[in-house]
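Here is the structure we will look at.
Only one protein chain is missing; all other protein chains are in place.
Right, chain A next:
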């Protein structure tokens, strides 16, 4: 659906504007409260995310443990766990979208950094805040139910029996690709212009992407696709198996985010071919 737009300059018929690339180093950011507010928001959001989700995981395992007073079909089920992850991302992205961009995930931050939507300083600070928030969130869960927490695996991500390292890595790559690709689509200025600028709708598909990936990969790795989530649980649980497998939950998500950034920027938005001037089919491409 091409719209005829009369622009003041020649050849300007687009109904949207791409923001300019964010400067790589932007030291001026450090003097603004909005940066620190964004970092605090990311910290609190990741804390709440890990607290609710890991508490749901432990609660489910307690209630379904038939050898210790639980019952079959007790607890919210693995479906409920997936809802907890997806639903919390929806809520928290909704709450923090206008403040920090609502990343809550180092892989998302990394993908947006590659796409020049956040500066290096901001990206690094966000990742640190997310990891610290994750540690605190899981710390709360352990503080509330120390014996249960240790007995039922601490909500940590590790490779399930029957799956090899390559499978786990691939699952994390593709899962994170789905998530970051959805984030790019939801925040695309071209789409925003055509959806009548209602950014409140963006968090819902992002939350659903997390929900969908959890449905698919909980049996394989417990689903990381969020390095802060895996890191927070590994730190607090502090057993050798989660740490042995931990590299999968950083390498996989970061590769997935890079692929998503490349796919969105160079294939869907055709940045490369546009600058070459080839394949131009209509003025508003």
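In this text, a residue touches a chain if its C-beta (ideal position, glycine included) is under 8 Å from a C-beta of that chain, and two chains touch if they have at least 3 such contacts; residues count from 1.
Note that contacts and distances are computed from a predicted model.
Not shown: a single chain whose UniProt protein name, out of "Ras-related protein Rab-34", "Aquaporin PIP2-7", "Bardet-Biedl syndrome 1 protein homolog" or "Pre-mRNA cleavage complex 2 protein Pcf11", is "Aquaporin PIP2-7". From the options A:76, A:170 or A:216, the residue with contact to the chain not on display is A:76. Considering A:99, A:160, A:215 or A:270, the position touching the chain not shown turns out to be A:99 (whole complex).
Hidden from this view is one chain, which touches chain A at 31-34, 37, 40-41, 44, 48, 51-53, 55-56, 59, 62-63, 71-77, 79-81, 83-84, 87-88, 90-91, 94-96, 98-99, 140, 143-145, 148, 196-201, 203-204, 207.
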